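For this view, one protein chain was removed and the others were kept in their places.
Here is chain A:
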């Protein structure tokens, strides 16, 4: 990553503007990795070579997370140096909030659904003295 960063710095110096764009190499690496990381999950779901929906789903999610990270580094150029590290801080903060929002909603609503089941309601009513 260090030679990449050197070129970015030089480019930023030439036009007196901020950095924030990568080299051709980083774009091509990002594109190649993304193509692979997209093709495999589609193949996993369409051809179903595993024959196990749970395992396929888990793998697909792993590939998505890895691809999001590849895009972040290769295309969005988030690193510890850009904008004095503030883009990365904002990115990590957003990631945490995002996880809390999505996982929290699913967790709460799943339990709400379970507790609102008709059978569950009568059980709880009968338990109360």
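Note that in this section a residue touches a chain if its C-beta (ideal position, glycine included) is under 8 Å from a C-beta of that chain, and two chains touch if they have at least 3 such contacts; residues count from 1.
In the analysis below, contacts and distances are computed from a predicted model.
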| item | value |
| --- | --- |
| "Multiple sugar transport system ATP-binding protein", "Cytochrome bo(3) ubiquinol oxidase subunit 3", "PEGA domain-containing protein" or "ABC-type dipeptide transporter" - which is the UniProt name of the missing chain | "Cytochrome bo(3) ubiquinol oxidase subunit 3" |
| Touching residues (missing chain, whole complex) on chain A | 11, 15-18, 20-24, 27-28, 30-31, 34-35, 38, 41-42, 45-46, 53, 56-57, 60-61, 63-64, 67-68, 71-72, 75-76, 83, 86-87, 90-91, 93-94, 97-98, 101-102, 104-106, 109 |
